[in-house]
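Complex shown without one protein chain; remaining protein chains in place.
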């Protein structure tokens, strides 16, 4: 890669990353899968539970990842309002078509059942891998390491089986 | 635009944006208007009230925008301390001299009247348009969409008519 190709790729990856967080927080799920490679892997669910079961296994495939996050945010007894913010990344190139990114992050999630409001407020780093497919950079792998998570005692009740 | 002109323009817009938030939080109002085009439009006030009246209409003109934000932050019975943080943007070029930017944002505002402290803590996205005037990129339009706002019950009392 020339210097300018590298700079353009960094911009594209930054925008790709920003777009994913925005689609998640504004609920544009139909646009979410296409930001990932077909064989993308997400390990960010391994610390949360859906339908009362911890999802320890990585989720494989862009469509499955999009379906899992949509279900997590909109399924259950109430929708989640979320804010995901990420900060200055470290992006490195492994090859002309592969890159890694480490992003400091903070997330807020809230849901409400009548007068009861539950919250989660977390901090950590997204560790991502990107791959160039044709002319576009896409997300190929995601893992989330946590520095701290605060949540209300009932936060995980939303998706509990009835 | 060549690739390098585009990359330089993105850097300039990022710095322009950062500068605006800094001038707001450090109260450098005399520098605020000049970051905008003369005919800039701000719709960010449409959800707040000044002197007890909701400002539903956009504010037009760089000088009027600067005056409105300065009045909002320093007028009334107490000054506001503010922190505005914005995160990885999505910047796109409409033409060689026009661009758009979407910025995830978070703002904190506090004011104190003796022992009473009021706060607002919000989350959302700035949607901006930029225009190149001569050799400089400037802010031409701003809108704020909210994901969530938390505030103390008396937060909006500060600018209420006496």
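List of remarks:
Labels A and B are assigned to the chains in the order they are written; within every chain, residues are numbered from 1.
By our rule, a residue touches a chain if its C-beta (ideal position, glycine included) is under 8 Å from a C-beta of that chain, and two chains touch if they have at least 3 such contacts.
Everything numeric in this text was worked out from a predicted model, so none of it was measured.
Set against the missing chain, the residues B:87, B:132 or B:158 yield one that touches it, B:87. On the side of subunit B, touch with the chain left out of the figure occurs at residues 4, 7-8, 11, 14-15, 17-19, 21-22, 25-26, 81-87, 89, 108, 110. Residues of subunit A that touch the chain left out of the display are 3-4, 7, 10, 85, 87-91, 102, 104, 106, 123, 125, 147-148.
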